Structure formats: C-alpha cells, structure tokens
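Removed from the display is one protein chain of the complex; every other protein chain stays in position.
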Amino acid sequence: MDETTLLCLIPALPLFGFLVTGLGGKRLGKGVPGWIATAATGLSFALALALFIGHPDGFGAAAGLGIKLFDWIPAAGLDLSFGLMLDPLALIMTLVITGVGFLIHLYSVGYMAHDEGAPRFFSFMNLFVFSMLLLVLADNYALMFVGWEGVGLCSYLLIGFWFTKDEYNAAAVKAFVMNRIGDLGFLLGLFAMVATFGSLSFDVVFGKAAAYSTASSPAVTLIALLLFVGAMGKSAQIPLYTWLPDAMAGPTPVSALIHAATMVTAGIYMVIRSHALYDLAPLALQAIAYVGLATAIWAGLIALSQRDIKKVLAYSTVSQLGLMFLALGVGAYSTGYFHVFTHAFFKALLFLGAGSVIHALSGEQDIRKMGGLRKKLPVTYLTFLVGTLAISGIPPFAGFFSKDAILAAAFEKSPLLWGLGVFAALLTAVYMGRLFILVFHGQGRGSGKVHPHESPWTMTLPLVLLALGSTFAGFLGLPAVFGLPNWMEDFLAPAAGPSAARLEPGTEWLLMGISVAVALSGLGFALWKYGSKRVVPKEDKKVKGLVRWSLERFRVDELYDTAIVRPLFALSAWISAVANDRFVDGAVGRTAALVAWAGGKVRLIQTGNTVFYLFAMTLGVIVIAAVAALG
Amino acid sequence: MISLAFYGLTALLFAAALLVILSKNPMSSVLWMVVAFFAITGHYVLLNAQFLVVVNLVVYAGAIMVLFIYTVMLLNLSKDSEPRRSLLVRLAGIASGGLLLTVLVGALRRSQEAATGDLAQVGATSLVGLVKPLGLVLFRDFLLPFELSSALFLAALVGAVALGKKEAGD
Partner (left out) sequence: MGGITLDHYIYLSVALFAVGVTGVLIRRNILVMIMGIELMLNAVNLLLAATSAYRGDGEGQVFVFFIMLVAAAEIAVGLAIITMIYRNTGSIDVKDYNRLKG
C-alpha cells in the first residue's frame, strides 16, 4: 500500500467509525460502539506512526506528501480541490490527535460504560477526530475551514451530550455561537486572502507571499488579523473565551479531548501554518502576543478561586493557550507548538484524572467537598501529581522545557513580556497546587455517603501512559545550552521556520533558574495556604473583595449578557412580532383568504340543476365551434 | 332515383326525430325513435354499408329500444305523469339548438374536403362496407379494442345487475 493511500486512510478511518457507530447505534450491542471508535482512532494512530517511522524527518525534505482527491468547487478563477497534505507540522499534530485521541477513547469506554447514549457519544467523538484531522491535513484554507467548522459542530454536539438538562444545552449553544463569531472573522480573512492572492491553496498563497517585501503590508496584516479573530474564538482567547469554562458541562473525556488537547489548539495550528503571512505582519504578531499574555493572566487570576475541579482546569487551559499565543506573537512558532505538544499530554492527563476522581465520588465536582483521596485512589493520585508538576514547570517534567522556551523567546523580544509571562507561570503553579492539595490531601470533607474506589484499568491505563508522556515529552525540545539537539525545532523547521531563542548561555541559565524558583515558590505558597489540615474553605457568601471578584469570573459573562445577548433577543422578538407575523404571515393569510373567497363565489356554479349544466355545456360547444369556424 | 331515396329517407328521419322530442307520451317517443332508426338504416343501405345495416337494426332498433320500452313500462309512464318545462326554458332550448346548428353549418361550410363523388356511384361501388373487408380491418388493425370491449361489456353487465338489485330493506 503506498503512502498516499495511508494518508487518505488516516482521516477515513474515524469517518468510517462515525458512520458505523452512528448508524448502528444500540443494535451493535452493548459496549461495541466504544471499541469500534477506539479501534478506528487507534488504527489511524498506527498508520500515522508508520508514516513517521518511514520518514523520520516528517517529509520535510520532500516538502510534504500530498494528494489531491478530487476537484471540489471549480469556480472561475478559484479552483478549490479536496486535497490532503502531510508535512512535519501536520504529521506531528496528527500523531498527537490520534494518539491522545486513542487514549481518551479507551478511557471513555470505561467512563461511559453505564450511559444510555454511549453509541451516540462515540460516533460524535469519531466525527470530531475526523474533522480535526481534516483541519490539519488540508492543503488549502477552504478545506481547513471545513474541518474548522466540523470541530465546532462536534464540540456543540458533545458539550450538549446530556441534552435533557437545559443548562448544558445553553452551554453548548454558547460554545457554538462564540465559535461562529470567530469563524466570521476567519471567513472574512479568507475573502481578503482571495482578494489579495487570488487563491486559497497553501502553496499558491505562501509562494506569492514570499514575493512581498518584508515591510508590513496592509493587505496581509488585515488577513492576518482576521484569521486571528477566528483563532480567538476557537482557542478561547479574550474576548471569546467564556464558552470554554461553560463547556465543562460535557462529559469529562470530551473536556479532555476537545478542550485540552485538540480543538482549542486548532487556532495555534492555523497561525503556525500561516506563519509566512504573519511574518509579513508584525502588527498582527504584536496583537497576538498581547492578547495571549492578557488572556494568560486574566484566566489565571480567575482560576485561583474556582470551586469546581473542572472549571479550574478549564481556566488553566485558557491561560496556557494564552502562553502559546504569546510564543507565536514573538515569532517563536515551533516553540509555541512545542507547548501545544506537551500541554496535550499533561492537560489531558489532568482532565482524565479529574474524571477519575469525579467517577470515584459518583459525580461530585466541588473541591470543597473533596480531600483525603490520596490513599483511596493511588494511581490517580500519582498521575495527577505528575500532571501538576508538569504544568507548573518543574524540571524534568515536560511543561518546564516548553514553558521555559516560551519565556526565553519572550525575553529576547522584550523583558516586559517576559516579566508578565513569569507572573502567569507563577499563577499557574499556585492554582494547580491549590487544586492538587484540596482534592487529594487533608481530611475527607465529603458527605461520607460515597466510598471512593480506584477506577477500572480502561481509565487508569491512559492516565499512566499520559503521565509517561508528560514526563518524557519535554526532552524532545531541549534548549541549546544543554548542548543536545532540539529535535522539535529541527523537525518543524521546514514547516515553521527557525524559532528557538538565541540567548547567551549565561542569560539562559539565569532565566531557567528564575522559572524553577517561581514554580517552586508558587507550589510552596499553595502548600502553606491550603495544606494545613485546619483549612476549611469559606462559604460563597463570605468571600469578599478581590477574591470575590475572581470567583465571579470578573463578571464578564454578565457583561456579555447585558450588552449583547439581551439586545439581540429584543431585536429578534420585535422582528418576529412585526416583520414576520404582520407582513409575511399576513400576506400568506390574506392570499389564502382571497382564494377561499374566490372559491366561495365559484362554488355557486354548482347548482345541482341538471338543466343549467346542459345549457352551459351547449353554450360551450357553440363557442368552441364558433371559434373554430372563425379562427 | 338514388337522390329520391336519399331525400325521402331524410324527410322520414327528420319527421321521426322531431316527433321523438315533441311527443307528450313517452311511449310515443320510443316508438318514433324506432322509426328514426329504420330511416338511418336505410341510409346505410344507400351507402352500401351492409354490415352496419344489420348491426344497426339488431343492436339499436332491436336491443336498445327494447330496453327503453321495458323501462318506460316498468316506470309506468304515461301522458299524464309527464313533467313540462316552462315556456321560457323551451324557447331557450330551441334557440340554443338552432344556434348550434347555425354555427356548425357555418363552420363546416368552410371546411375543405377531398372526398368527391356521387352517392349513386359510391353506393354502387363502395366495397368497404361489406362484411368481409370490414371484418378483415376489424380483426387485423383493431383486434385489441375489440377484445377490450368484451371486458367493457362484462363490466357493464355486472354493473347493471349490481345497480338493479333491490337492497335489503327496500
């Protein structure tokens, strides 16, 4: 089987899995859909791995492995084709999507074992994997947009999976609508791209971009900014981030897959893919850096006071995404991707671990009611510890290397950016430490009715594997000072350009030292504040001041509600009452009334009087004959 | 000679037809109808349509008119039970009939027809009305309609019987 076939099979397998589980549903038997979906994703991973082993440089030297499947929209001047392309960036994203996806599917087999709607769940999950693969494997922006929309749709379907609860449906709609707002920006960016370059195909656009001078060009800046608006929606940056915490309404595996490891990284992928354009638009890059940094700090502050275990992790995701965008904003594309890579491991690990805790406590999600789980859930405890250390940036775990690389790149651009980045890292360590200690240490603060037990192997095995990833993945991107090659940067160079920071070794060691110190102090602070056995978290009402403000998420949702949602509803109600009921329905109603009236008049011809009929007939014949005679 | 026969038959035909529609007694109408059929049969003879002669007599004058007589007798109709239309309607009816006549004649006067020939000639020489050639045409070109009409008769038979039955409780 040749390689292009393998390439086509990679997205085709999850699509097939979606169709089979979606159409077969319960008829397939209990538990079967879960295994089918898991197998589909696993096979895709195996194929991607095979391609990787065959080409360890990720097709970088060959400028990518491509195939055009068919002509999709042959519009005049803009030929859109359905084509797949595999280069280092796409390959590594595929490996992450299918690999982490496989582990999460496996986990879900156990997690969703008792759920009635399990077949539907797995079909949506496979559809999601397919859409995400389409997004990263596309060879033109239009097809990428198809995948972009597809993941947005699956996000909606999966967040609102337990559709009997109204608030879950509201969360799903919120996610979808915010995504759509971002997508509008994306679409406008595509239009601008067509206007400027005349094509949406990667090779054409990037080829033409190279011909532009390096000075900033207004057209390209516009495109770059508009595309970033799309990324803001998809990757939950300010101001389009409020959907992500609400999206925790979905089952925990969904949070892990979509909102930690894959979908939210679509924005990052898109920016890296378009780096040729962003390099020509320094203004856009600055905007990205600032937005990312602001988001990182804002979300970090909110995470400090949240009560729900999943909400803490959600805000953490928003914050980490902000750091990734900071990296992109300072031009360190592959560094930003490196953080995506490591983050996929430890964030998925943290979410699945949270799911394990929730499962063990039969649905409890409030950390004020947790505690003392260390001895009862040993595997979960250990893996969650690894995740916490990784995200806080403690060496030698993965998060340290990627976060430090970002901070180094930021320092190269501006010490101010670096300083704020360090603050964000500090916040990370604090809120994660708090979470860890409140959940696992101290005395059990639960109601005592539930008896926590460790989760089944289908749930703990992925945790262990992800923990291993979180531990060792960092070594793929070692900084130059260690004297060892930075595999990640070399691998991605053909696709993303060189980007790791080039600093004096002395400065670099110093920065690393500061990062570690900050992380340790953050964790230490959390330990001091929350580790004492006497700490009893306050009731909501008693919280005051800045902490209260953070608890209420800085009231951003309320702001959106008053400023945007309510006026729109009022407008729509007015249109419904006036334009629709009066004009449209009125016109239709009046036409119907007219027809009925006419019918009433015509009805009178049916007198039932045979003689009348006969006369009418004869008259008709006479008229016809006359016309025939004269005509 | 032929012309004389033609005009004579025509006169008879019209007289009978007019008496059909003008008689007060329905029985008279039926009997005058029979006369009219005979006149038409005479026309067929002039045209040398031998088959039609026989069929017309047997089917029309024989079967159909007998049915009519049967029904008139069954319903016990006579001069007294005959409903009368108002004068206005009758005038309107006659006017309509006359108008129809005028229009049709007017229409057909202008029509061009290629057939020529004198009746004497045609009546003597026309071979198409003979039984054998007619039979050949009927069973060669019109076999299917012929067979289907037998199905039609079956339907009519069954329908007539079904309609004529007295329902329970009548």
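Observations, loosely collected:
Letters are used for the chains, namely A and B, taken in the order the chains are written, and counting of residues starts over at 1 for each.
Just so it is clear, contacts are C-beta pairs under 8 Å (C-beta built on N, C-alpha and C of every residue); 3 or more make two chains touch, one makes a residue touch a chain.
Keep in mind that what you see is a predicted model, and the values were worked out from it rather than measured.
For the chain that is not shown, the touched chains among those present are A, B, taking the whole complex. Touch with the hidden chain on the side of subunit B covers residues 2-4, 6, 10, 13-14, 17-18, 20-21, 26, 29-30, 33, 36-37, 40, 43-44, 47-49, 51-52, 55-56, 59-60, 63-64, 67-68, 71-72, 74-75, 77, 81-85, 89-90, 92-94, 96-98, 100-101, 104-105, 108, 113-123, 126-129, 133-134, 137-138, 141-142, 145, 149, 152-153, 155-157, 159-161, 163-164, 166, 170.
Residue-level contact of subunit A with the missing chain is found at 603-611, 614-615, 618.
Criterion: only the chains that are shown with their structure count from here on.
One finds 88 Å separating the Cα centroids of subunit A and subunit B. Those residues of subunit B lying in contact with subunit A across their complex are 89, 92-93, 96-97, 99-100, 103-104, 106-107, 110. For subunit A in complex with subunit B, the touching residues are 611, 615, 618-619, 621-622, 625-626, 628-629.
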